[in-house]
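Below: one structure in structure tokens.
Every protein chain except one is present and positioned as in the full complex.
Every chain is named by a letter (A, B and C) in the order it is written, and numbering of its residues begins at 1.
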Amino acid sequence: MKLLSLVKVVKDFPLGILGRERIRAVDRVSFDVYDSAIFALIGESGSGKTTIGKLILGLLKPTSGEIIFNGQNVSKLLEDPEKYYRNVQGIFQDPFSALNPVKRIGQFLERPLKIFKIPDVKKRLKEVLSEVELPFDSVEKYPHELSGGQRQRVVIARSIITRPKIILADEPTSMLDVSIKASILNLILRLRDDYSVSFIHVTHDLASAKYISDRIAVMYAGQIIEEGYARDLVDDPLHPYTKLLRSAAPDPNKSIAKIGQTGEPPDLIALPNGCAFKPRCPYASKECSSFDQMIEKDGRKVRCILYR
Amino acid sequence: MNFSRPKGRDCSEVIFLRKYLLKKILIYVLTFFFAATINWAIPRFMPGNPIHFLIARFATLPESAKVLQSYFTQAFGLDRPLMEQYVNFWRAFFKGDLGISIYLYPQPVLKVILRSLPYTVLLLLPAIIVSFVIGNRFGAFVARKKYLDNIALPIFYTLTAAPYFWFGILLAWLFGVVLKVFPIAGAYSFAMTPSFSWRFVSNYLYHWILPFSSLVLVMLGGWAIGMRNMIIYELEANYSRYMEALGSSQSLIRRYAYRNAILPQVTGLAIQLGTAVAGTLTTEIVFSYPGIGYILMQGILNQDYFLIQGCFLFIIVGVLIANFIVDILYLIIDPRIRKSYTGEI
Amino acid sequence: MNLKEFVYFFLRNKKIITALCILGLLALVSIFGPFLTSYDPLEFASAPYQPPNRQHWLGTNTFGQDLFTQTVYGLRSSLLVGLFGGGLATIIGLIIGFLAGYRGGWFDEILMMLTNILMVIPTLALLIIIAAYLPYRGVLIQSVIIGLTAWPWTARAVRAQTLSLKTREFVDLARITATRSSKIIFQEIMPNMMSYVFMVFILQFGGAILAATGLDFIGLGPTRGISLGIMLQQATLWNAIQLGMWWWVVTPGALITLVVATLYIMNTGLDEVFNPRLREM
Partner (left out) sequence: MEILQVKDLKLYYKTLYGMAKAVDGVSFTVRKGETLGIAGESGCGKTTLGLGLVLRKPPMVWCGGQAFIEDTDLMNLDEKSMRKLRYEKISIIPQYAMDALNPTKKIRQIIQDLLKEHKQRYEEKQELLTERLTLINLNKKILDMYPIELSGGMRQRLVMVISTLLNPKLLISDEITSALDVSTQKTVIQTLYQMKKKGFMDSLIFITHDLSLLYQIADRVMIMYAGKVAEIGEIQDIVDNPLHPYTRALIGSLPRIGVRYHETKLKGIHGYPPNLLKIGPACRFKERCPMAFNKCEENPPIFRVNAQEVACWLYEEGERV
């Protein structure tokens, strides 16, 4: 059952002093997230993946296009924020700035319970803290008394406290050490299995995306350039950019694999027309600068002329 | 998102500079317009009628009070509708007619101010420049060692905390009254008439020393503290650490840090102008130094509203011009604004 | 930086402790001073031109008024102006800076335009214009006009602080818990700014005292009552230094400098407590 879907969502930001120039951070993005599935959104900095996260969470309004949750348009749902945020929650990237330094962890966790009027607060707190493997006494602690990993667990605890349907995790592990990163990923998987919560996992790391997600979408310069099941997409990438990401990921049994110059990240002000990856693409041809549509083939989508 | 700039020096940079300066000029014109409007509006909207207040001071017979009443109402043009008064104000302003001074009746206010303006400029400008240079050098020097910092900081704070004119009084008492080294009143001895002869200029400088040094002393503290904080910040910046790791000597690192620390001090210069002007006005009164401050005080004592308003306008114009010069200066010495088009204007 | 850590560093910072002692002492003097002297500040006490002696601790002036009494009453009015004027400026600056920072967009543009304009105009000149036309000037009115003209500097500082806090993730987190924006402002952003606001208030307190002294000296002080600025004005008007009456001039000026300098030093101390980088200096 489709839980959340984006239909041709566009987001422009004003640039410069009077905002005459526009910069397109998200360009006609569409994808669907199913019930208790983990959907990974991969992209490098400037690809628009975080902006999509903010759009879904209602922190930003789309310039055009629609976001539909449970069949209803999100901007309409947001008129009654309490109902929407009961089902949709978020985890952010930087554990050090996600917790208000002057508030105790207990106060931080009780806020959603009060707002969403959830009964017997103490029991619920105990439950949720044990779910994220944190001792109950951390309720008394201040954020600076916890490590990065512990803080991220507190943020996760807060996001699941209201039993949401879908959680947007915006790079939940990128600031954490490798060992703690693995335990957080396992935690997300367990939450998905035990409480059938679906996740949108925004990340730049192909390996951790592959490890826990069912479907993956790759973003480049504001557009989705490939989408498919995790296994197919990683083992047999179609789009040249996904191939580049795949070969750039560190692999123990491949020493210095020649991938040549990968060029500079896209300059969002002066985007080339047609395919944005053209300047860095080894297979680039003349038609690429006029090619701009998504091709669907047996459950996999790719925005590249090679597969027309 | 990286917004790398188009390469090479091209005309778009020049366009940007012109746009940047035009915007600054627009703001300053707007500020002047705003200040002049306040200046015009205050006497007309203040509770109580300034004219009554003025006439009460003369305590004359009732009939002459009425004559004076009509003279002032007519002089202020208070009987005409507000909008017309406002338009007349601007028309008179552009014709240079700021009204007649009561304190130095019948001289026009403009003449009185123009006569005292050079004195204030000759006192204020050198004081700002000298205190800026010395203050920043001191601030940079003090940041070197901890013990230097512990001794110098309280001194700087006392300097910058003292009311400007108090230091003037202290210097006047010490050098004027006790040691009798310098004169402590006026800008030149009474027998003299202003001219460019060496005799007059030396006498003028002889009177100028005390007010000048008291201004410099008080302003000095502000720059020193500002520079001390800024240079500590710059010495711990990444580029200083990197150069030190590549074996650069402390003097080179300190030279770079000083160069970067002076930039915010220049913007500080623009903000400090207001307090510097205020300081000069009060110091002039201590030394009865015939600048704008002195005639402003006379204007206040004699309820000479035209003179007060005239002085206010000149102070505003002076400060705005100075601010504009500082903006240009900053544009020249800090490449960051010139080179980053998305620089915050 | 939670409360425990703040107290730990607060009590150990020499600058803050010395500043608090001095300010506390001065406050006590200004509150209980009037009980120590039997004279009224403006009435004739005894022979004029007396240097400080056992009978008149700070001597008398040309009119035979007791300077110790004048100093004590003057200190009280200066501290009052600092408190009300500084307080008012901080509050106005806080509100405007906060709204501009949090709301952003054209609202921010207009408020900042207004702030920049007021910042360029020298406050003393503005004060002179306003004060010159006031028929009656008391300490309270003086504080109000000082407060109304001194806020731009605070507004700019508070706006910068709000902008940096607004983008922090715990604000987004609060927004996705359906918290009303007024609650976000007061429960999430404001507590983090308390330390900053307190430091801004201290600077405004000192600034207001200096502004008031400037106004008094130029002749626009309170029409009735006494203040340290008026003492200095009268001293200059009646040629105190030429007549060698140094005590009439030195004490009021020294007192103002002491109060303002102590405030600045306390501010540096607080700065060291709040950002450790300066602490290691």
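By definition in this document, a residue touches a chain if its C-beta (ideal position, glycine included) is under 8 Å from a C-beta of that chain, and two chains touch if they have at least 3 such contacts.
This structure is a prediction, so every number in the text was calculated from the model and none was measured.
Enquirer: Looking at the full complex, which residue from A:Val33, A:Ile156 or A:Leu185 touches the chain that isn't shown here?
Expert: Touches the omitted chain: A:Leu185.
Enquirer: Touching the absent chain in the whole complex: find that residue among A:Glu140, A:Asp177, A:Asp194 or A:Asp236.
Expert: The one listed residue touching the chain not shown is A:Asp177.
Enquirer: Write the list of chain A residues that the hidden chain touches.
Expert: 44-45, 133, 147-150, 177-186, 189, 204-208, 210-212, 230-231, 234-235, 244-252, 254-257, 259, 261-262, 264-265
Enquirer: What does the interface between chain B and the hidden chain look like in terms of residue numbers?
Expert: Where chain B meets the chain not shown: residues 2, 4-5, 7-8, 238-239, 241-249, 252, 256, 259-260, 263, 334-336, 339-340.
Just so we're on the same page, only the chains that are shown with their structure count from here on.
Enquirer: Taking each chain's centre as the average of its Cα atoms, which chain lies closest to the overall Cα centroid?
Expert: Smallest offset from the overall C-alpha mean is found for C.
Enquirer: When the C-alpha atoms of chain A and chain C are each averaged to a single point, how far apart are the two points in Å?
Expert: A distance of 50 Å separates the two centres.
Enquirer: Using mean CA coordinates as chain centres, what's the chain B-chain C distance in Å?
Expert: Once rounded, the distance between the two centres reads 21 Å.
Enquirer: Measuring from the mean C-alpha position of chain A to the mean C-alpha position of chain B, what distance in angstrom results?
Expert: 55
Enquirer: Quick check on chain A: which residues sit in contact with 2+ other chains?
Expert: none
Enquirer: Give me the residue numbers in chain B that touch at least two other chains, ranges are fine.
Expert: none
Enquirer: Taking the complex as given, what residues does chain A use to touch chain C?
Expert: Touch residues, chain A against chain C: 54, 57-59, 81-82, 84-85, 88-90, 92-94, 97-103, 111-112, 115-116, 142, 144, 155, 158.
Enquirer: What part of chain C is in contact with chain B in the complex they form?
Expert: 113, 116-117, 119-126, 128-130, 132-135, 153, 206, 210, 213-214, 217-220, 229, 232, 235-236, 241-242, 244, 246, 249-250, 253, 256-257, 259-261, 263-265, 268, 277-278, 281
Enquirer: Would you pull the chain B residues touching chain C in the complex into a rising list?
Expert: Touch residues, chain B against chain C: 27-28, 30-31, 34-35, 38-39, 42-43, 46-48, 50, 53, 146, 149, 153-154, 157-158, 160-166, 169-170, 172-173, 176-177, 184, 229, 232-233, 236, 270-271, 273-275, 277-278, 281-282, 285-286, 293, 296-297, 300-301, 303, 305, 308-309, 311-312, 315-316, 319-320, 323.
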